[in-house]
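Only a single protein chain was left out; the remaining protein chains are all shown in position.
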Amino acid sequence: MSDAAGNAMLRVEDVSAGYDGFQALFGVSLEVNAGESVAVIGPNGAGKTTLLRAISKLIGVTGGDIAMEGRSLKSVPAHEVIGYGIAQVPENRRLFPRLTVAENLKMGGFLPSARARHDERLAYVYSLFPRMKERSGQLAGTLSGGEQQMCAIGRALMSGPKLLLLDEPSAGLAPVVVQSIFEMVKRICAEGYTVLIVEQNIRQVLKVVDRAYLLETGRIKQSGPSAQLLASDEIRKAYLGI
Amino acid sequence: MKSSLAPFIALAVLALVPLMGIGNYPLHLLIMVLLWGYVYTSWSIMGRLGMVSFGHGAFLGIGAYVVVMGWNSYGLSPWFGVPIALALTAIVAFLIGYPCFRYKIVGHYFALVTLALSEVTRLIIVALRDQTGGSLGATPKTALAETSWSLGALQFSNKIVWFYVILVFWLLGLWVWKKVDESMGRLALEAISQEEDASASIGINVTRLKLGVTMISALMTCIGGALYAQYQLYVNPETVSGIGISLQMVFGVIAGGMYVRLGPTVGAAFTLLLAEGLRLGFGNKYHALDSTVYGLMLVLFIIYMPKGILGAAMEAMGKRSAPQPKPYSR
Partner (left out) sequence: MSEVFDIFLLESVLNGLLLGGLLALLSLGLNLIFGVIDVVWICYAELIMVGMYAVYYFHVVFGWPLLLAMLMGILIVAMAGAALHYFVIRPVLAAEPINQLLVTGGVLFFLQAAATLAFGIEFKNLGVTFPPIVVGDISFSMPRLIAFVTALAGMLGMYLFLTRTYIGTAIRAISQDRTIMPLMGVNPNRIFLVTSALGGGLAGLGACLLVLQYDIHPAIGLSFGPITFLICVLGGLGNMVGGFIAAFIFAQFISVGGFFFAIEWGYVIAFLFFIGMMFWRPQGLFTK
């Protein structure tokens, strides 16, 4: 991590955030470098989703700063964050159930800059997920869980982001499907996207990402390369049940 | 001790006001405040439980027109007209209330359905123009040609009599409010306005409770309509039914504060004095200038003081007000 000094793609510095009256993050700092895949792992209620929401500005940040490629997001409203090249796949997919797959993808490319490249991006997403092409006219609410996740990731890719934020992609899916979701994440990383992923399924996600942070009760407890965390006694005992 | 006596002293003072020789106009205003205070209180008995009715103009209109038409067309004394009006009101309230509560038609739906009800009532009154005089309104045939009062026709030329009659009904309204609170209990009160499914599981029949409260509220409003007709000795479809008066009731209540027992009355005083003040202030030079300003003030009022005058005042004083169920959950 020699380049951590100044040219990280995403830099989260001493961030505090929460919902009215309830603080969920206490001075969280982390970095994601270009081309890297990084996970934030931790138990339920640790503040993982809050962290992603804070980065996307869906909730207010009460302290600290978040910067994308050196540009602070402090006074950027939520709907402009995507313009900085940050796309988020929200928890539970959150597709528009009564829009078709194609329309959901279209919404992902809503930004004027993305609209010009709609056809090109769509072809790319379809090449990544051929299933989405077959289902393009189907209402998103009728897709299976795994297909919904494909659609949600595809929707985020439509804007041509530099950084992809994935919020619990495996949550609520059948074990068989979970496996394929992580395959999908691996492919996204291989495509050259920088990925920040939040997961409870620690064993699986650590096999996919380069580095990880352990978040507990709103604070970063540990960080390091995946292999190192997988080998850490604390994590093995507390989260992997070994 | 001191606080429990205060309302009675205030009431005694109020009861003595007309005997102090105030002019006819101030007395008229006072009567109108009490009358509308009573009607607004009737509305709030269901409104504050989350059943926001925009249709009380229907009940007011039935009360006013059945009594007046009974007297004019069939020579029926209001003493018989009022029970007929009440029966009709009960039927209408049931026909609207039952499907709404049984099938949980709440919120915007309920408001729109009741809004249509009040407008349909107005249309019926207009459509029966041969009997009702249509949109020109109607005047009860006078029984006061030779005397100054007639108990049988419920007509009194002396405003002081009306003051006491209406004062009694106003007090009755406040008493019913209190009784509804006490008899239903906090649990039912909260159940009725928010946790429908949860309350059904603990054995509270929400449909019946809501229907009961609606009946009380509608019947009281119906009596208000009859009182209005007998006091004013003039009814008009626009002033006792339809969208206008129905919205006006809700405005008054919101302005005063829906969750405080005296809120609706304060709202009645406020809206009435505001309308009168604007009317006198602008005179008749510009037709409708007063109502334009009135409408604008209502809009500003709802935006900037959503809890109402009394509600906001009590909040400012840090006083705990009555239980405040959510107006309604969608």
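A and B label the chains in the order they appear, each numbered from 1.
Please note the rule applied: a residue touches a chain if its C-beta (ideal position, glycine included) is under 8 Å from a C-beta of that chain, and two chains touch if they have at least 3 such contacts.
Everything quoted here is computed from the prediction, not taken from an experiment.
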item	value
Identified contact with the non-displayed chain, of B:Leu174, B:Val250, B:Leu272 or B:Leu310	B:Val250
Candidate in contact with the missing chain, chosen from B:Met32, B:Val266 or B:Leu298	B:Leu298
Residue among B:Leu29, B:Ile124 or B:Leu233 touching the omitted chain	B:Ile124
Interface with the undisplayed chain - residues on chain A	56-58, 77-83, 87-88, 90, 94, 96-99, 103, 106-108, 110-111, 114-115, 155-156, 159
Residue numbers in chain B that touch the chain omitted from display	52, 54, 95-96, 98-100, 102-105, 107-109, 111-113, 115-117, 119-120, 123-124, 126-127, 242-244, 247, 250-251, 254, 286-289, 291-292, 294-296, 298-299, 301-303, 306, 326-328, 330
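The rule is simple: only the chains that are shown with their structure count from here on.
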item	value
Chain A and chain B, separation of their C-alpha mean positions in angstrom	56
